[in-house]
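See structure below.
Of the protein chains in this complex, one is absent; all others appear in place.
Moving on to subunit A:
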Amino acid sequence: MFKNLTVGRALVYAALLLMAIYYLLPLYVMLTTSFKSLDDIREGNMLALPQAWQGGAWAKAWAEACTGVECNGMQGFFWNSIKMTLPAVAISTLLGAVNGYVVSMWRFRGSDALFTMLLVGCFIPFQVVLLPMAQLLGLLGLANTTAGLVLVHVVYGTAFTTLFFRNFYITVPDELVKAARIDGAGFWTIFFRILLPISGPIFVVCIIWQFTQIWNDFLFGVVFASGESQPITVALNNLVNTSTGVKEYNVDMAAAIIAALPTLFVYMVAGRYFVRGLTAGAVKG
């Protein structure tokens, strides 16, 4: 019925297109600004294409821009974030997989209550654990280290990963596991032989979710790391808000895109799973 109303359809498409422009505009402005010269930025129009495309701001953002006292660009912090994100994602995902397996397939008296208790960790505002965590990391000698950040992200990420895997495993028919147990398969055999082979999709969802969360984290990074050990989000914020000398908007934008590239890349290649993770994370509780 709506199909024949061509005016109506045109309006729908126009509205959708307008929204698309709204969402794309900041990305467009970031990209074009990062390739402009400072004169071009000052004299020209924000929406105009660069008069001459220049890569200088990118080189500077990567290797020379000041992020406080240091002026070595984003490169070191990019690697910090990688060194923090990869182990934290791997450990929290594996923990989540076995935890989810237990709370869905091996329920025991009180296991549901324990799972609910774990879930609370998904909802607390992290401000409420920052002060004790800072004390503890200091005691352990992990303050201002990447290892400390890995610990923090594993501790507070595992509630989410457990939830992901639990919600996936409860859709697996009980009979599968019961039959395997009658055949004499034990706890680990069932996990490795029966569940792991069918867990591919949920691993992808969980890894993408954790990767995005941990890479994009700012709060833990700014509180528990300083100087050399900062993750890239903190470095970006410092770079943008360093107020010495002329403000170089092209360098700011290049640095912002560098910080966004890994998660954008993941979104581009595995967007389908990304959305699934968001919706799965959304129907928690």
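Keep in mind that, in the parts below, a contact is a pair of C-beta atoms (placed from the backbone, for glycine too) under 8 Å apart; a residue touches a chain by one contact, two chains touch by 3 or more; residues count from 1.
Just so we're on the same page, contacts and distances are computed from a predicted model.
Missing chain, UniProt protein name, picked from "Electron transfer flavoprotein subunit beta", "Aspartate carbamoyltransferase", "Carbohydrate ABC transporter membrane protein 1 (CUT1 family)" or "ATP phosphoribosyltransferase": "Carbohydrate ABC transporter membrane protein 1 (CUT1 family)". Here the missing chain is touched by one residue of A:Thr67, A:Asn99, A:Gln210 or A:Ser229, and it is A:Asn99. The hidden chain makes contact, of the residues A:Ala57, A:Met84 or A:Met133, with A:Met133. Among A:Met117, A:Leu140 or A:Ala179, only A:Met117 touches the chain left out of the display. Seen across the whole complex, the unshown chain contacts subunit A at 1-3, 9, 12-13, 15-16, 19-20, 22-27, 29-30, 33, 41-42, 45-47, 95, 98-99, 101-103, 106, 108, 111, 114, 117-118, 120-121, 123-135, 155-156, 158-159, 162, 181, 184, 186-188, 212, 215-219, 222-223, 233, 236-237, 240-241, 249, 252-253, 255-257, 259-260, 263-264, 266-267, 271, 274-275, 278-279, 282-283, 285.
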